Each structure stands twice: as C-alpha cells, then as structure tokens.
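Report on the structure given below.
One protein chain omitted, others in place.
On to chain A.
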C-alpha cells in the first residue's frame, strides 16, 4: 500500500554516495561535493547553470500515475547536465517516519483528517522541508524535485508562494491519467510487488490497490491555473500541456526530454566493436580483422540466445506481452559498422550516428603511459588530476564526448525498441554513466571487456545492470 517499498528504495531518505560500486544505479545517492557532472557545459561561482536561478519542480498526481518515474528520469537527466538537483520523495519520508511495515492512518490524506493524523502529516512534511531548504540554503542546490501527491489547488498555490518568498521559481509537473489501462500497468509494475500482496492473484491485487487509493485520497484537483508554470503530462505523455515555461533554457529542455520519455519497459545492451585488422589508430579507422568478424558472429549468437531464453521464461511466467523488437545503433566508424553486419543479415534495422564515434585521443594516441609522461609531462599531470575533463592536445575529453552525445541520450529515451549499441569503449562508458548515474571519477575507468554484453534493465525507481557472457571470446576480443 502506501507503505509498499519500490525495489531498491533506501531505508533512510537520503543516502551517501556509493563507494564506487558501478554495478548499482547511483541515481538516489547524494553526489556530495563532486565538482562537475558528465555533460556539464561550464561551472559558475554561484553553482547555478543556464541562468535559470533556483527551481522547484513540484509533482502533482495520484499514486500509480508514474510521478516517481518522471521525477527520477528528470533527476537523471538534470544531474547529467550538471545541474545540482535532488529529489525529495515524500513517500520515502513517510515510510521512514512510520517504520517498516506500518501504514499511515486511514484518513491521512483526507482534507478533514483527525488531529492525530494531521500531526503525523505535519511531522513528516517538516522533516522533508527541512532537508529541502537545507539543500537550497546550505548546499547550493539549484533544482529540488518535490515528489508528492499535492492534490489540491489551494495547497499548490501556497507552495508556490512559499518558494517565491525564497526567490525560487516553481514548475509543477502533473501526471494525469484517465486511461485505466495505464493505471493498471503502473500498479502492476511497481506497486503490487510489496509484501502486502504476497499471495494475491495479480488482477485482484491491482483492483484492491486502486480501490484503496480512491478511498484514501478522495479529493484531487487537476491543474488549471493559467498563471502558474506547469507541464501536464496526460496519459503518460500522450498529451503534454506546457504553460508559461518559456522563461529559460532548462524548462524548454525539460519539455523536450519529457516529450521523449515513455513508460514502456525496454532493454539496452552495450557491446564493443570487434578488433581491427591493421594496427589500430583513430585516424586509420581500420576495418575488422578475421577475429573481429568472428567476434561479430559470436556476439549476435550470444545475444539472440539470451533474448530467446528470457522470452521463453517470461512466457512460462504467464506473460502475454509480445517480444520487443531489437534495433541496432552504431557509430559511423568502420569497426562498429562492420560488427553490426551480422545484425543486418538477420534483417534488423541499423542506425549510424556520427555523435557516437569514439573519443578522439589527439596527440596522445598510441602512446603508453610512460611515453605520454615523457613527451607531455604537464598534460600527463593534468590528466591524472581530472581524467574526465582533461583533453590531450588536439583530442577530446570524456566531457567533450558526453556533450556531443547529448542528442543521442534523448533519442535513446524516445526509442521503444530494445537496443543494442555497438560502440567504442569510451562511448559505452559515457552512455552507461548516464543510465547508471556514474560519477565523473568512475566513468573513465569503467570496463567493457569484449567477452560480455552489458544489459541495462530499466525501472521507475532504479536501473539494473547485468552482464551476459559471449562464449568463445576472450576479454581482449580474440577468439578462443
């Protein structure tokens, strides 16, 4: 119920940054005082970007309308852009306050709740607001996402007023759903996995959950105030109404991002390109060698077998969803295009994107650490200090790569197919960094050996990564 804990949810509302375990999605960790984010264009003294000032993004919507999905997705994107953003999920505070397995009183969400319920409400809210204001006032935060039901127009007006007094602009993001199928899907995906429904028939559990929401939160008013800045997502983005959001880059960019967001679950696979014939160099753009060709065949075999197996298992578990089609993305570099050839022969659609070309190593190309140290002692030192942002002469940094790949991130969100991305390790690092919220310290050292396909399984609250072995291939890409 309201106490159901999404998978991976923290027990205390705010966690500290994970200790370099890059297999876990770090989106809910506090990035701490880390200097810059992957695709951050610039830094300012005030710590605020895009001339937007401070923003409060306030979600509006009943439970099971995908609010958390939207707020986590926005959080991921804004952090990626380098905006100091944190989400405050009121539900987390509620759970933390009530304790494991305990639900709030029945009238907790009612307008005329009993004094004791109101007192609980107040305590939970106060704790959440303390953290939120601390974030703005003490931690130089720029955007707070306040994820709560916020059902009443009057309450929202008051919220906006409170923020305005502190010089913070409010944008409401409402998720409004009148399509019962979408509500059911949301409930099925995230809500009924809770222990409350352990032995329930799934359909009955869904209906029970919806019934209980309706009793619990009887009053809800959709946003209609044309003086407010809001983005209203209707039926999971089927219609989007954007009101008074023309005041800056960030709100427009958020709208662009939300236009591409969808709730269909799909998987993303990462694979390296095979090894090349000649001595590999950035400028040579060499074709695959024989082993590289063989690798490409083993890659598609391993992936197809894995997908068949998973589909079979899903069918056995009673799923009646059709198999999601697979699309292939590569860069325009020869090795990636050639590695995708068996996929073309299997009749799959290929998209080539020059933005996904590998990081240009510049003058440091083909030099080992010792040689660089000898030839470019100053650059070497700078690189050690900040391997993400430092660029060797004539080359690109990971940061340059992340900025150039931003359009790809939006296209990635839009695509509803399962995707296999065949690219250079540097490109995979950056994309993985986005999907798993890796820090700029971690991204340059992420490992993608050629004997594995990395699979990212998305969920509203947290993404999961899994590694699928490719039999008969060594980590280097040579054939066993």
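In this section, contacts are C-beta pairs under 8 Å (C-beta built on N, C-alpha and C of every residue); 3 or more make two chains touch, one makes a residue touch a chain; residues count from 1.
The rule is simple: contacts and distances are computed from a predicted model.
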The complex's invisible chain, by UniProt name, from "50S ribosomal protein L14, chloroplastic", "TBC1 domain family member 19", "fructose-2,6-bisphosphate 2-phosphatase" or "FAD-binding PCMH-type domain-containing protein": "fructose-2,6-bisphosphate 2-phosphatase"
Residue among A:117, A:207, A:243 or A:324 touching the omitted chain: A:243
Selected from A:29, A:103, A:285 or A:386 as touching the chain missing from the view: A:285
Residue touching the undisplayed chain, where the options are A:21, A:112, A:199 or A:226: A:226
Touch with the omitted chain, as defined above, among A:78, A:291, A:364 or A:403: A:403
Where the missing chain touches chain A, by residue: 42, 226, 237-246, 249, 252, 255-256, 259-260, 281-285, 332, 334, 337, 344, 349-352, 354-355, 360, 391, 393-394, 396, 400, 403-404, 406-407, 410-411, 414-415
